[in-house]
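With one protein chain withheld, the remaining protein chains of the complex are depicted in position.
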Amino acid sequence: MGEWVRIPLSSNYAAAYAAKDADVDVVAAYPITPQTTVVEKIAEFIANGELQAEMIHVESEHSALSACIGAASAGARVFTATSAQGLELMHELLYIASGLRLPIVMSIASRALSAPISIWGDYSDVMATRDSSWITIIASSAQEVYDSIIQAYKVAENPDVLLPVMVAYDGFLMSHTYEPVYVAKDRSTILEFVPKRKPLWNILDPDKPITVGAVGNPDWYYEFKYQQVVAIENSLNILKQVFEEFGKRFERNYSFIETYNMDGSDIAILTYGGLYGTVTEAVDIMKKRGLDVGAIKLRVFRPWPTEELIRILKNLKAVIVIDRAISFGAALEGPIAMEVLATISKKSLDTALHSYIASVGQRAVTEEDVMAMVENSIDLLKKGVSLTEKSIYWGVRQ
Amino acid sequence: MTLQIKRLASWREVPVGGAITQPGNSVNRPTGDWRVFKPIINQDKCVRCYLCWVYCPEPAIKIIDRPYKTSSGREWKMTFEVDYDYCKGCGICVEECPVKAIDFVEEVK
Partner (left out) sequence: MSSSPKLHYKTVFDIPKEELFAPGHGLCAGCTAGTIVKLLLKVAGPNTVIVNATGCVEVSTTTFPYTSWRVPYIHVAFENAAAVASGIEAALKVLKAKGLIDPNKRVNVIALAGDGGTADIGFQALSGTLERGHKLMYVMYDNEAYMNTGIQRSGATPQYAWTTTTPVGKVLRGKIQFKKPVAEIVAAHRIPYVATANPAHFLDMMNKFRRGLEVEGPSFIHVLQPCTTGWRFDPRLGIKIARLATETAMWINWELDYGEFKVTVPVPKRKHVKHYIRLQGRFNHLTDRDIEEIQKMVDSEVERINKVVGKEIIGPVVE
């Protein structure tokens, strides 16, 4: 399993360490708060000779992802990182990176979208990439950020997948908070797990000239999009295999979904990212007070882990979904709540769904808030509300 | 009139990500039927200056390794020919020919 050292790292630094240990060849990124320290750290690694890579100091995020697309098409292992407006500026290229089936890995320190401008954390940026055909992992600790990026390369480069992967985590609350993280003492530990092989994706090689990025007219476009449908479906299995192999090799276990205190709980709170920490703290407090409530962390957003989720939801009377983004004007304005609802409907489960929106633009959410949401949800259940008609905007001043 | 059903490749059969793996395969899609006017090289007048070959945007001027003897007895080692599979009949060769050796005639089908 190799040797590991335990060092204090922010999630941003953990992302940088992962990119270094995956021996990336090209990094193209543009500064944006709260992502910036990722690329600063990578620049340090390169400057110190700890990583042999080309760093492209692009003039925008649009060019960052464009350069990554170019570099990946030339056969390089590439990395980029961004937040919020930067991710929005990349938006057009997100679809092209996945459409060209390039195994690009990107870390995202999630941040609220303008306007008004806010540098603080929420997940509106990540949720806006929902349909871009990127595999999306949301981490809730710096260790998980490091490990997820390593796993991301292995999944992305799998010939049955060949899709880009984003690994997101809370801007500021995680990106700038130090936690102890195990990192490989020697890169070879990681590279044995994600070896750099001859690229299996479309490469611009003069010895075997191909045309990449052709025009897809109505006779053809649909088939290429369907290939992506299959690829992201395949990725469910590949992700599972990669999680298992990672666990076996490194003794850190991951899945699509993480749960806490589910035994004996018929109500559970589902959330994602750093907020999961607050939720489990709240669960502990409630347990001490004699109330068993479970916690569910959604770790993989795309592909949506339907089966894993059903296995958990089917035993629940109610699920409380806390979203950190708003899908304005939607049938249910919590974007994850909407997906959970679809999952419940798929198997006609009796599980009630109560959708809450909180910590938008990093409005503080404490354990007390979480407990109050649970209280509120129990009240709703008593009134027979099996589905909140609208998402409940927790903590907004009326 | 018979109904023609052309079967296009399925999603499994097309290359991943829409790549085209046969370089230059547009040669399988002739554009000669675009032509309204047809350039005809008068081999007797042609001075083998290459300009039609240089300027042709398709490219649809072929260099043929075939000697040619003009009526005045001049011997050329090679011949330029219009590739009518691709020539769209733009007339650039006609316009640029310095000795007016290319006729431009209406295409007759």
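Every chain is named by a letter (A and B) in the order it is written, and numbering of its residues begins at 1.
Here is the rule we go by: contacts are C-beta pairs under 8 Å (C-beta built on N, C-alpha and C of every residue); 3 or more make two chains touch, one makes a residue touch a chain.
A quick note: this is a predicted structure, and the numbers were derived from the prediction, not measured.
Counted over the whole complex, the shown chains touched by the missing one are A, B. The hidden chain makes contact, of the residues A:I190, A:V212, A:M286 or A:I336, with A:V212. Summary of contacts with the chain left out: across A:S10, A:S66 or A:S148, the touching residue is A:S66. Across the entire complex, the residue among A:A53, A:V183 or A:L332 in touch with the chain not shown is A:A53.
Residues of chain B in touch with the missing chain: 14, 18, 20, 22-31, 34-35, 49-51, 53-60, 63, 83, 85-86, 88-92, 94-96, 104.
Contact between chain A and the absent chain runs through residues 25-26, 28, 52-54, 56-60, 62-63, 66-76, 78, 92-93, 96, 100, 196, 204-206, 209-217, 220.
We adopt the following convention: only the chains that are shown with their structure count from here on.
Here the CA centre of chain A is 54 Å from the CA centre of chain B. Interface of chain B with chain A (complex): residues 8-11, 14-21, 23.
By the touch criterion stated above, chain A contacts chain B in their complex at residues 99-102, 162, 201-202, 209-214, 216, 219-220, 223-224, 226-227, 230.
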